[in-house]
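With one protein chain removed, the remaining protein chains of the complex are shown where they sit.
The block that comes next holds chain A.
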Amino acid sequence: MFTLIGRRLVQLVPTLFLVSVLIFSLQHLLPGDPALVMAGEEATPEVVEQIRKRYNLDKPLPVQYVHWIGGVLQGDLGESMRLRLPVGQLILQKLPVTLQLAFMAMAIALLIGIPAGVISAVKRGTATDHAVNVFALAGISTPNFWLGIMLILLFAVKLGWLPASGYVSPFVDVQRSLATTILPAIVLGTAIAGVIMRHMRSAMLQALDSDYVRTARAKGLHERTVVWKHAVRNAITPVITLGALEFGTLLSGAVLTEQIFSIPGFGKLIVDAVFNRDYAVVQGVVLITAATYILMNLLADLGYILANPRLRT
């Protein structure tokens, strides 16, 4: 198991290097001159020139890349052009917010998705199965921004139970923190719950048809033990992969949902940065996201091993 972790960590290096080259070059393929955007309404040639100089935009691309990656290797992700703040500091500010939202959304998704998938597989073809499927389909196909605005209008404007948007850190006020994040977590969580339920259901159907389940039943085991102890344990492996991938996506920022609920997380940070051509911020965020994604995959692999003893070799 330790060799596996070690091997994966070593693989991280070339992958991240490739990612860094990709983000850097793709971003510079975008039309639009960051110096012009920065200068905005005050764009005198002199000002534009100064901005180019300050951020090395007047140098050839490979030189710019070396500048940037050199800084990254020393732990310096560069400076936001728009805010004149270190990118590292911005990321540290946003990461806990995005993490909290991702954990809450994932908890909601798993709490709904797994039991729903199991139930609909066990009750295959019944009305319950159809009802659960309809719910899953609705969750997947409802656009986040629409559901978000509807929830705000219902719970904040109409009922006045929850704040319409914004964010409070749990270290400041736990209750208010939950109040501000529960709606966006529901929006994100229900969408993922649908996907998880669908996967759980098909994996369960396969497991329930397999020989070992038949054997377990033949032994006279209680149906509940058969389902939850034997079938679910085998069926959960693909769902762990899926969950890890979905979690990685959540970490890269739920752009629309964060925008609607004014949650100051990764999504908002990166959208603002892309529109302002704030290169250092985009590069920093994408790099960190890529690293987390890879780590999440590693965790998923470890998850299989925990769920399935046959993989523990």
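The rule we apply is simple: a contact is a pair of C-beta atoms (placed from the backbone, for glycine too) under 8 Å apart; a residue touches a chain by one contact, two chains touch by 3 or more; residues count from 1.
Criterion: contacts and distances are computed from a predicted model.
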Among "Hydrogenase", "Putative glutathione transporter,solute-binding component", "Cytochrome c oxidase subunit 1" or "Na(+)-translocating NADH-quinone reductase subunit B", the UniProt name of the subunit that does not appear here: "Putative glutathione transporter,solute-binding component"
Full-complex contact with the absent chain, from A:Arg8, A:His28, A:Arg54 or A:His67: A:Arg54
Selected from A:Gly70, A:Pro143 or A:Gly166 as touching the chain missing from the view: A:Gly166
Residue in contact with the excluded chain [from A:Gln93, A:Thr126 or A:Thr225]: A:Gln93
Among A:Ile23, A:Ile108, A:Leu269 or A:Ile288, residue touching the chain not depicted: A:Leu269
Hidden partner interface residues of chain A, rising order: 30-34, 36-47, 50-51, 54, 82-85, 90, 93, 149, 152-153, 156-157, 160, 163-167, 173-176, 259-262, 264, 268-269, 272, 275-277
